[in-house]
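Heads up, one of the protein chains got dropped from this complex, but the rest are sitting where they should.
Then we have subunit A:
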Amino acid sequence: MTKLISQRVIASLLSLLGLLILVFFLSRLTGDPAVLFLPIDATEEMKTQFRALHGLDLPILEQFGRYVWDFVHLDFGESLRKARPAIDVVLEAYAWTLPLAGITMGLVVVAAIVLGSLAAFNVGGFFDRLVSIVSLIGASAPDFWIAIVAIVVFAINLSWLPTSGVGTPWHWVLPIAVLFIRPFGLIVQVVRGSMLTALSAQYVKTARAKGVKNLPIIFVHTLRNAMLPVITVIGDQAAAMLNGAVIVETIFGFPGIGKLMIDSILQRDFNVVLAAIMVTALAIFIMNILIDLAYGLLDPRIRN
């Protein structure tokens, strides 16, 4: 297992390096930030001054060399638009994205595992059909529409919840609820399918023959064996959330990493783009390692 993790870490570091090179040069290909930062009737002198102030007038390889030198010293440079250290801007956004993603995925995992397992156990029954219909609707409904309808119904018409923002725990309810729906729909289907396979195994029949009750059969004997594909999908969905939830962040005014990244790309704020991608990549690499550990915990064959 240690060898596996070590290999993962080395591969992740190499991937980070490749990502750094790719993102640096690709972002430079999008054009000149001075054009977007300055007004359309700005003089050429103003544009030249802006480029000189931010080192954008240097040869591209020199810019890259300086960036790498600063990067190894954990200096991501300054945001072109916000005139602040890019890493501060990114970490502030991440401080909102991490809890949003964490709470949502926590709820999704618990709900999907419990409901998916029970649906599989009652396959073909009313509960199974209900879970299947709800999960299919959830997996296919557009986030944007759900978010707007949720605001109109729960914030404006019923006045139960705030429309948007982050001031109180109540502000988190609608964003989490909207974010919850799609991954729940997907994961509950995977849990159900995986559990159906596991429940048909011989050891389950043996357990039943020995008089083991239903709930221990589901959650003690079967679930662990059904979890490997589920963890893979959970990891995939969690990685998507760590990249930010652009639509939910945009509609609910949630200051997370997704909207920051999109805005920074559109505004050519190179340093923020690079810092955001590096921090996101780091978070995803860490999560992947945790998933590898989870595989090992669940399946001794991987551990050995």
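Remarks
Going forward, a residue touches a chain if its C-beta (ideal position, glycine included) is under 8 Å from a C-beta of that chain, and two chains touch if they have at least 3 such contacts; residues count from 1.
In this text, contacts and distances are computed from a predicted model.
Per its UniProt entry, the chain excluded from the display bears the name "Peptide ABC transporter substrate-binding protein", taken from "Anti-sigma F factor", "Na+/H+ antiporter subunit C", "NADH-quinone oxidoreductase subunit D" or "Peptide ABC transporter substrate-binding protein".
Of the listed residues A:S164, A:N225 or A:N288, the one in contact with the hidden chain in the full complex is A:S164.
The residue from A:L14, A:I148, A:L215 or A:L290 that touches the chain not shown here is A:I148. Among A:A42, A:L58, A:A141 or A:A239, the one in contact with the hidden chain is A:A42.
Touching the omitted chain from subunit A are residues 30-31, 35-43, 45-46, 49-50, 52-53, 79, 81-84, 88-89, 91-96, 98-99, 102-103, 148, 151-152, 155-156, 158-170, 172, 250-253, 255, 266, 268.
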